[in-house]
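Below: the structure, in structure tokens.
A single protein chain has been removed from this complex, and every other one stays in its place.
Right, chain A next:
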Amino acid sequence: MDMNQYLDMFIEESKEHLQAINANLLLLESDPGNIGHVKEIFRSAHTLKGMSATMGFEDMASLTHEAENVLDLIRNQKLTITSDIMDVIFHSVDLIESMVIDITEGGDGSADVSAPVKKLRAIVAGDYTADQEVAAATAVAEAEAVEAAEEEGTPAEDHELDDYALMVLKQSKELGNNLMWITVTLNENCLLKAARSYMVFDQLESMGEVIKTKPSVEDIENERFEQSFEIAYVTMQSVEKVRSTILNISEIQDVVIEPIQLKSEAPPAPVVTEVAAPVEKKPADNAQTAAAKKATAGGKTIRVDIDRLDILMNLFSELVIDRGRLEQLAREIGKSELQETVEHMSRISGDLQNIILTMRMVPVEQVFNRFPRMIRDLQKDLHKKVNLEIIGAETELDRTVIDEIGDPLNHLLRNSLDHGIESPADRKKAGKPEEGTIVLRAFHSGNHVFIEVKDDGAGINKEKVLKKALERGIVNPANADSMSDKQIHELLFAAGFSTAEVVSDISGRGVGLDVVKSKIESLGGSVGVESVRGQGTTFLIQLPLTLSIISAMLVQVKDEKYAVPLSSIIETAVFKKDQIMMAHRQKVIDFRGRVVPLVSLQDIFQVPDNGADKEDEVAVVIVRKGEKMAGLVVDSFIGQQEIVLKSLGKYMVNVFAISGATILGDGQVALIIDCNALIK
């Protein structure tokens, strides 16, 4: 009952944390010395552990707990990261992921975690003693170098002790006190948590001094903690005495006491490490800034049902229409107070409009994020070396498209890795670097978002493709000889085609790229392939911006308004009539030394004349398509604006030189000009 309410939140947050863990694990793998990544992972794992324990998913909690222990060692540099350890951690994360999926699907999230737990424990037990001394030595050096060691000075647990607390601890230690980190766990059915914790503090203060608590004392007093809280404590008493004192208080379930080791109190470091120290300081600093950056980047978010956004959006559109009417009425009535109020309202609703529209847009990063991990796993399985390069992850797409695009991309990437990239040996033979490259690139262009999956592999083997297509009866033998390269490449997308010699579970479980194609087409997009033998293959996905925002220049042509996407505009300019020249019966202008043909929008779009006076100046929007340019002649420029791209609907397809429409602030529709069609 109560828990159900939190279940959604738990699932979403778990997914986020797992994503963060995955991303950081990959970073860590490429940069094993960077403790910052470990800290991030640790933080996420810690939260996961807490959440799953609270929600009662015991298997998950215990697995994360063990993983946390290993991470802890790594974080404190008591354990060096090896590929084996990384694999174990990756597997554990996978297992946790599958549990989350199970929970999402209504399961109880239970799974057999004994194997990974055992492995994780082995790592902790095995390497711990061996590396301890080394770790201690490094720690000493660091402690000397980094003052008070806020980065590395904190002992075993993430105590987050500040300089002051450390100083107090240090002084107390010098006075012969015992430093302890006490974790008190209350009974699950403890009702007066604040009262119990107060009794704990009371007892402790009678024997020594509480330096710091986690959560803060205030939070503990207000019962803002789960079952347990932690205390940094200084006392002359022994650990045993403290433990039994606390356990004497009723409703206390467990007390764990660990000694706090202050690294700076260790014997003075040898001179050598002192020399080495400044060098070591740097990565620590880097890690710190990186962590800080990360913290600021992740703002606060809430989750909203996409349907609600749709409703909001439609309601708002209605409001915009009324706004337009109000503006008009205010103008007609001509009362200045009314006009001011309406103007103010217009401005506000304009801002509101932008916010609502951008709310639906999500950076494609969300989808791209999961690929590095997949590629990493896959290349191990396939014994290939691949570097995945991601470009343009900030490109924004409508949420609905984002949700659907993951699978096809996944498929294409797997395909590139499985079929595209050759084995390291083959690559060497072909004179290529052993490590292949797959580039995943997203970018806006005109009215579309393009996503490109490009590999530098062997390229498509035409003969093999054709042979297979003939075998499968996809191609009529009579036509086979006359097929162009492009046609043959397109065969990859034919239903029932799969080039894998053995059906592997890598590229699509025996399902061909036709699935990718149909999926993308169902989104209103298209997918194409280009390939050069020996140099690689590029898959290009084109997605429409069914609901995407672009910057555009609004222009007036007689009584009509049109939007020209800013992406294709080079410049706007005003020319005198006598600057227009004729070349081959085509009006041209001299634009910065280049002869640019003029295209009259009034002529092209057959705009009815409204009898307005012709001026002796013409307003021209210089647009381009690749290297070519053209000047669109308009009556006047209205201004630059962010517009929402809308399709003209299925009834009107392929309208010449119009790529879509947008709704203006006054509720009217303006058409968006497709400059590519106007430049020949």
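Remarks
Definition applied: a residue touches a chain if its C-beta (ideal position, glycine included) is under 8 Å from a C-beta of that chain, and two chains touch if they have at least 3 such contacts; residues count from 1.
As a working rule, contacts and distances are computed from a predicted model.
Its UniProt record calls the unshown chain "Chemotaxis protein CheW", which is the correct pick from "Nitrous oxide reductase accessory protein NosL", "Lactate utilization protein C", "Chemotaxis protein CheW" or "Sugar ABC transporter permease".
Touch with the chain that is not drawn comes from one residue among A:Ser250, A:Ser482 or A:Asn654, which is A:Asn654.
The set of chain A residues touching the chain not shown comprises 313-314, 316-318, 321, 560, 604-607, 646-658, 661, 663, 667-671.
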